[in-house]
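Of the protein chains in this complex, one is absent; all others appear in place.
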Amino acid sequence: MSSSVAQLLPVLAAAEGGLNWHGFFFLLFALLACCLAVAVVLADNVVRMAFYLVLSLGATAGLFFLAGAEFVGAMQLMIYVGGTLVLLIFGVMLTAQEPFVSIKTPVRDKVLAGLVGGALLAVLIQAALSGPAWSGSAAEGGGGVALAAGQPSATPLGMALVGIRVDGDVASGEKSPEDGQVRSGYLLPFEIVSVHLLVVLVGAAYLARSKRRKSSGGQGADLSTGGMR
Amino acid sequence: MEVQSDLGATLSTLLGLAWLIPLGSFAAILFFGPKMGPHGRNSAWVATAAIGASFALSLFAFGTWMVAHPPQVVDHHGAEHHGAEHGEGEHHDGAHGGDDHGSGHGDAGHEEHSSWSPPRGSGGVPATFARFADDAAAAEQHAAGEGGHEHDDAAHATAGHSSERPAYSGDWYSLYRSPTLVLSIGWYIDSLTVLLFVVVTFIATCIHVYATGYMHDELHDITDHEVTLASGGHLHRPGRYSRFFQGLSLFCFSMLGIVIAGNLAMVFVFWELVGICSWFLIGFSFERTSASTAANKAFIVNRVGDFGMLIGLMALWGSLGTLHFGDTVSVDADGHQVVQPGLFSLVRPAENGHALQVPDGMVVAAASDRVASIAAGSSAEAAAAEVAGEVSEWRAMGMGNWLLVVAGLGIFCGCMGKSAQVPLHVWLPDAMEGPTPVSALVHSATMVAAGVYLTGRFYPVLTPDVLVVIAYIGAITLFIAATIALVCTDIKRVLAYSTVSQLGYMMLALGVGGWVAGLFHLVTHAFFKSLLFMCSGSVIHACHTNDMRRMGGLLKKMPYTGWTMLAGCLAIIGAGVPFVIGFSGYYSKDSILAQALLFRQVNPSHAVLWYAAAGGAALTAFYMFRLWFMTFLGEPRDEHVAEHVHESPAVMTAPLVVLSVMAVIAGWSLGPLGVANLLEQARPLGTADGLTGGGLLTAAVTVPAEAASHADSIHFTATITAFATAAAGVLLAAAFYVWRLVNPAAIATVLRPVHTFLENKWYFDEIYDWIFVKPAHGIAALASANDRGIIDSIIHFFAWASRQLAAVDAWMDRVLVDGLVNVLAAATWSTGLRLRSIQTGRLRQYVMFIVVGTVAIFLLVSMMFSTTVASP
Amino acid sequence: MAEYLIQTVGLPGWLTWSLLAVLSAVLILNLMAGGALVFIWAERKVSARIQDRLGPTRTGGSFGWLQSLADGIKLLAKEDLMPEGADGMLFRVAPYVSFCASFAAFIGLPFAFDMVGLRLNVGVFYVVAVLGLEVFGVILAGYASASKWSLFGAMREAAQVVSYEVPLGMCIVVPVMLAGTMDLVTIAEKQAGWFTNWYLFHDPFTFVVFWVYVTCAVASVNRAPFDLAEAESELVAGFHTEYSGLRWSFFFMAEYSSMFLVSGLAAVLFLGGWNGPVPIATLLGLSDGTGESTGAIVRLLGLANLLGKATLGVLIMMWIRWTLPRLRIDQVMTTCLKYCTPIAAVMFAGAMTWLWVFPGGVLNLDDGSRRPGEIREGWLEGPGGRSTAVSDAPVDDAPALAEIAEVSK
Partner (left out) sequence: MNLLSDPVGVSHYLIVGAILFTTGIVCMVVKRNALGVLMGIELVLNGANVNFVAFGSPVLRGEQASILGLDGQLMALFVILLAAAEAAVALAITLNFYNNHATVDVDRADDLKG
């Protein structure tokens, strides 16, 4: 079985002739992510779109796990899939009345979008393949895999977020944080993002709050409905 | 010495707080006043609480002072035992001074010059405390005592005592600092400062309380019947309750600022602030023409005096380079203490035994031509040394003397304005247009006292010439004001002229060398004159009129007001049982008369001062009791007024009672505790001795030492004279207005010219109108004509020419420039119209544009630069 | 085991790892299915006892042992109905989404030292994140059923779960902070020894946090009194109103698995994991107290420990369910936002302060070689530190990585 698979998809072939699980899972998740993303585009029903999107994002999380970014993967699951999509589905359901669940797009637009998207894809893929260092470098790097296998990502990320870098040079002992040579941490962006999130929460709650003023004040009603026309 | 420095810091903190609290109240009422309760009712409590807090702090400071520097007994009658007939004799405190001095002088004797404390930083400004305890002076006086007087241990102690003059000075904050001028907010604290803080805040507290009742009309809208509008109706305006208290708070802040000020510049600033407050408060009902003109008059007349004060300030600064009263201690770069002598040390240097001398700076300034010739001939250092050597010689030649006189006269000019001395007295009676609490606080007890206070504070710098001028001004003032008061019928104006007259007394006392006497009278007068004004306010409040001719028989209806006012009247005429006990005025007026009598004995040519003082006492008694009799005794003259007269509310009578108690006891001393003794402690160094000099303005005079006036011979005469004159005045008033032995109208008819002359207030206003106002109007008319006729026509011509030019320019603008711009605008407009169709408003299209643009840029970059995007 | 297969049996590496992965999956699946059977039976018995009834007594013996199995067979035999207006694809997929989420979460949960599907250094985070996906299936089911009851139930569930994730996350952060890692295996190892080492008893704040966690866990698995999503008195059966047969049973398996999962998580985070209250193995000399050196018996003992604790947790949830009345939706949200979240936040700060004040615990029994307040993942502790994190290669991922390494040679 393994040899035939290897002939079909050499990326799955392992040195000893068995199945390369890493390649297998990568192919699995990549295909899932891409196909489901395409399904998002093709689907007409909004809820189904959201469903496909969730699965696509989940598959991407799998890709992250494969790339050794476990924390980011878990974060992707937690926030993107768990949080963002629940929000999105909320929105879908709150606004889902029959006529609006699917709104047809003219075929002309679709064709045009396909052309433009194809061009963009071509450009991006050309760029992706243009860097020789970007393909198969794990083969040249040697010890990278062994290191990566046990390299925890949560603590270094956490430390980086509070402003201390313990990865890279520090972990390998070449430099110490006292030298001042290590790359800087992300305390400030972290704080900014946290404040940003707070502001966004408040702002979103303000924007989305129900407009009860319609009944109480005639002036406000004019502004909120007629003003937009 | 640390303890003493701490005392300075403590006092400066306490009094500084007491000074600033009213400012806080002012700011609070300024911003939030109308919002404080209904119609700003609570602003009164804010202001009262603030000044009450100030009073509490001042009292605490007072207590602190009394503990640290207990006043010594000055035995007024003991002088004869120690041969005080010597003109400049010190007063010895006899047997009961020893143990008091034990502690105080133990310190002073060993302090030497190490009495400087290390400067401590407060807010980055070196705060230093200078204490003027000087052994050199003590030794010198000691020597003098050995030479001239009988001498015992008590005398030794007294010598130490008189040379020890506890005072503290320092700066809170330097506004500007250069080698030749330091402008700073500082303090100068001695017992006079502390005492005046207590007096001012106490009286102000009473008056604040009183005003809460008196001004309650302002709590609601007011129809002012004294203002007739063009429409014929009366002015209707909202109440200004909070504004009134706002003004009072600012005034208290300003007055306390004068008292605590550590330098003349600061004094001047607060001097002006007091003037402004006065302007605000006199013009409280500014819709009334009389009130607004009175306010303006007060302010302008004060400015006249202030101009003189500015001259004095310039003379001092230009020649001496400092305006500080006390010495300033700072630490230079090497860590040495540098003593920057203040005015008092410059004029009365310790090396000279604190005797008055023309300071080096003034001498050098006066001899500037000689200095220039010296400087031309040699190097800078040598010239400086030579000049320093010549100074004493030049001083002996009398150089610079005139500068000192100018400085003294200038400062006194300001005091004249503020203390309403002739010829600048005209504003004070008019200032009675302000509400009565203002009259009581501002124009009797405190603001007008500022002039006397400054004269007293500045006393060490005044030369005999200046003192004689002061004495004469005071005497003239006292007499003129007293005579006018005789015929006034407006109850507040009588009191106003009596204030002027009493201020004249104070000036006279200072001028004839009675430093303690003058300031003593200042303190006692503050109590009883505020009392009298508040009583009159109570009467006015009840009668709704100022006219005494419509009053009478009020004593039954207003017992509190009547009796307390009687206490005030007795105090002001100096009533008392001779040599036993008396009202507060008895003590202060006696000491003034005694000093005047002594001055007459020493300088027979100036006897008129004594007659003015003595005669003034009789006049005072007459007009004060004329007032009281007309108001409170007899039958009501106007039924309409009398029928709704009522006693004032408790919030107004309570301060009256409190103040009447003070009016009675303010002059008493309990052992060593007494105002006079406390003032004696603050006596400027060197002024205990007499002063002989003059020649610039008058013939040489001798200003006798004040202690000599305590001699029994003089004191006896003075007391008897005072009692007799006062009694005569009272009896005469009783004869006129109670017993009806004489008809006042008949007298007036008989003395018609004199009466008219007095009723017109010696025609001062008319004279000023002729001399100053009319010419000023004439000059103004000339200038106006010049302005309109000549200058305006020139300007009109230019304007016309400009218009013609502008017309040409406008044409160019419209046709050429605008045309260009319009073409551009039209092009932009049409382009925009054509381009607007791109803005389709379709989100999806925009996304498409972005993508296409990105791809295009990517392709372009790839083609133009042959590198790959991701270089290896 | 891997070594045994590779070296002794001689299987190729990739095959070994593949077999082990399949084995793990099968075990977990069986645990979920079997657990559900047991717990459904237990729920019936518990509820009956609480309500003074007997519960099932006939099927398979006097205690009704086989009642659940009988129910299962009945469900299998039932017809799967689908409403006419339903979104067919989503309707079918929804139960599996829920079930897969539960299953995936089990992958990260350790049952004893090394008895873990996939040892992740972000284990806690992973478990919570995946568990949160369960709600997704519920929402899909609610939407796809084309029924008002279902949609209402789904919306309630969504609001509730999303809200309760906040305090739940805060509670979980506390043990993570104490242990200094998110690796569940390490967290449990840190609590080895006597029961006083459990994070439940670490300090007063963790004690409180535990109860907040219990509340939030009950809410996040939709058990009474927080079962608004299926409130039978208002919504018929909530999101699964339209479901029947096998699909319905998948929802139930997911629910009971989630209960078991949050109980197991509580056991690992707060109750010492597989470490018993008394370190019997150490006392008997079977173990030196560290996880690596233990034999199979000790691991089995640990497994029993953990399963016992988790089961106890599930039973407590049942007890709660049959004791407390259901809350209104506003009360549910109030409990979350006004009570659980602030309490958890304050307790988090308190525990942090405690850790700062007493870095080695109140009695400071630590040997002093490392301060618990510092970074405590093995790979950062330097040569002197006890390296626990990387000692054993993760089960699932390693073969692929190892092969990459081999390819590169």
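Letters A, B and C mark the chains as written, and numbering starts fresh at 1 in each.
Here is the rule we use: contacts are C-beta pairs under 8 Å (C-beta built on N, C-alpha and C of every residue); 3 or more make two chains touch, one makes a residue touch a chain.
Here the structure is a predicted model, which means the values were calculated and not measured.
Asker: Out of B:A376, B:V808 or B:L843, which residue would touch the omitted chain in the full complex?
Answerer: With B:A376, B:V808 or B:L843 as choices, the missing chain is touched by B:L843.
Asker: Name, in rising order, the residues on chain B that touch the hidden chain in the full complex.
Answerer: Against the left-out chain, chain B lists 835-844, 847-848, 851.
Asker: Which chain A residues would touch the chain omitted from the figure, given the whole complex?
Answerer: 9-11, 20, 22-23, 26, 30, 33-34, 37-38, 40-41, 46, 49-50, 53, 56-57, 60, 63-64, 66-69, 71-72, 75-76, 79-80, 83-84, 87-88, 90-92, 94-95, 100, 102-105, 109-110, 112-114, 116-117, 120-121, 124-125, 127-129, 131-145, 147-148, 151, 153, 156-157, 160-161, 165, 167-169, 172, 183, 186, 189, 193, 196-197, 200-201, 203-208, 211, 224-225, 228-229
The rule is short, and it goes like this: only the chains that are shown with their structure count from here on.
Asker: Which whole number of Å gives the spacing of the CA centres of chain A and chain B?
Answerer: Those two chain centres are 80 Å apart.
Asker: So, what's the distance in Å between the C-alpha centres of chain C and chain A?
Answerer: Each chain's C-alpha centroid was found; their separation is 26 Å.
Asker: Measuring from the mean C-alpha position of chain B to the mean C-alpha position of chain C, what distance in angstrom results?
Answerer: Those two chain centres are 86 Å apart.
Asker: Under the definition above, what is the set of chain A residues touching chain B in their complex?
Answerer: 109, 112-113, 116-117, 119-120, 123, 127, 130-134
Asker: Okay, in this complex, where on chain A does chain C touch?
Answerer: That would be residues 2, 14-25, 45, 47-48, 51, 54, 58, 65, 70-71, 74-75, 77-78, 81-83, 85-86, 89-90, 93, 138-142, 145-146, 148-155, 159, 166, 171 of chain A.
Asker: In the complex formed with chain A, which residues of chain C make contact?
Answerer: Touch list, chain C to chain A: 12-15, 17-18, 87, 89-90, 93, 120-122, 125-126, 128-130, 132-133, 135-136, 139-140, 143-144, 151, 155, 158, 162, 165, 180-183, 375, 377, 379-380, 389-390, 393-394, 397-409.
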